[in-house]
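Shown here: the complex without one of its protein chains, the others still in place.
We call the chains A, B and C, going by the order they appear; numbering starts again at 1 in every chain.
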Amino acid sequence: MPMLETYPKSINLDRQKLAAAIDALIACGGACTACADACLSEDTVGELTKCIRTNLDCADVCAATARVLSRHTGYDANLSRALLEACVTACKSCGDECGRHAGHHEHCRICADACRSCEQACRDLLTAMG
Amino acid sequence: MPMLETYPKSINLDRQKLAAAIDALIACGGACTACADACLSEDTVGELTKCIRTNLDCADVCAATARVLSRHTGYDANLSRALLEACVTACKSCGDECGRHAGHHEHCRICADACRSCEQACRDLLTAMG
Amino acid sequence: MPMLETYPKSINLDRQKLAAAIDALIACGGACTACADACLSEDTVGELTKCIRTNLDCADVCAATARVLSRHTGYDANLSRALLEACVTACKSCGDECGRHAGHHEHCRICADACRSCEQACRDLLTAMG
Partner (left out) sequence: MPMLETYPKSINLDRQKLAAAIDALIACGGACTACADACLSEDTVGELTKCIRTNLDCADVCAATARVLSRHTGYDANLSRALLEACVTACKSCGDECGRHAGHHEHCRICADACRSCEQACRDLLTAMG
């Protein structure tokens, strides 16, 4: 994200890992929103209710975290860390649940991949934060 | 919230503390959004930039958490817990920052109260979850 | 909302109708999020997919509109009006759809009421804006 390079003060984070996390969070949130709706339109929706719920949660948590990580004014490492941990939990849970349906539904396969990439990007940023 | 009473399956949480937390999260999110904008219109906005940022974060985290807590299908205690902890962090930070300006700005005083009530409601629900 | 009274500059809107609209939008967004999840847990979820989708849309539109209406800095009547009109559309659609299931599901009945109240509050504010 070239936007990150324009911030007028210093940023107390590895900019490359931060940009990777924000991009992954936004991509994951979009995939989860779309997967929830695709599941809702499957004839077997009754077997996908947990997947839909997990998708909706993951979309909300990723969107909020992407926003918080995009802010650097008066930076608070504790909140970033707590949210990244919540994202790891949400993405792990959603990646596992979508993974269960990946053989039947291509949207679940794509979404599981997005969740796993996002989980990894969040873990990488957490590690870089120390 | 009478809506909570209409959920068709059982809920693995203290319903009264859950409703109190959701109400407090929604009220806190609304107060933070309004306080951020009121700070932005103060002539002394240059001294309120950290307050604005903390308000925006707190609004986003509370809104996402209220949504996740409003879902019970395929309930995942780990995510609820991680988000409630992120909320406690966000509300503590925002309540402290708004508290610093409460003597000068009535919107900061009201918002600090909303943050503290929300922090307490989140802690109460966390305690009830064990 | 006492918060509205603390805004440091003048507000070009009927404050009472504005506060009523923001309150109704927040209440409607909360009801829609909860109703979507309650529908998802019904054994007859296959008949409620349109209701769930309409609920999710209405929750997103109401949340965004409540935020925009809570800001007064550099006020832009055109955006408020466009969003209030989108809300009227979303609330009418969701109120009608939930109304169809209100006899079977108490959450749909409560949600339909919240949508209709919100639709009315948005129309009232639009009328007051001229």
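Here, a contact is a pair of C-beta atoms (placed from the backbone, for glycine too) under 8 Å apart; a residue touches a chain by one contact, two chains touch by 3 or more.
Everything numeric in this text was worked out from a predicted model, so none of it was measured.
A.B. asks: Spell out the interface residues on chain C facing the chain that's missing from view.
C.D. replies: 49-50, 52-54, 56-57, 60-61, 63-64, 67-68, 71, 73-74, 76, 78-79, 82-83, 85-86, 89-90, 93, 97
A.B. asks: Tell me, which residues in chain A touch the chain that this view leaves out?
C.D. replies: Here the touching residues of chain A are 1-9, 22, 26, 30-31, 33-35, 37-38, 40-43, 59, 63, 66-67, 70-73, 105-107, 110-111.
A.B. asks: Against the chain that's been left off, what residues of chain B make contact? List them.
C.D. replies: Given the touch definition above, chain B has residues 36-37, 40-41, 43, 45-46, 49, 52-53, 56 touching the missing chain.
Methods note: only the chains that are shown with their structure count from here on.
A.B. asks: Cα superposition of chain A onto chain C: how big is the rotation, rounded to the nearest 5°?
C.D. replies: Answer in degrees: 180, to the nearest 5.
A.B. asks: Work out per-chain C-alpha centres and flag the one nearest the whole-protein C-alpha centre.
C.D. replies: B
A.B. asks: Shared interface numbers for chain A and chain B above half of all numbers used, same, or below, different?
C.D. replies: Because over half of the interface numbers appear in both copies, chain B and chain A meet with the same residues.
A.B. asks: Please identify which chain has its centre, taken as the mean of its CA atoms, farthest from the centre of chain C.
C.D. replies: Computed centres place A farthest from chain C.
A.B. asks: How many angstrom lie between the centres of chain A and chain C, each centre taken as the mean Cα position?
C.D. replies: The computed centroid separation for chain A versus chain C comes out at 27 Å.
A.B. asks: Which residues does chain A have that touch at least 2 chains other than itself?
C.D. replies: Correct list: 49, 52-53, 56.
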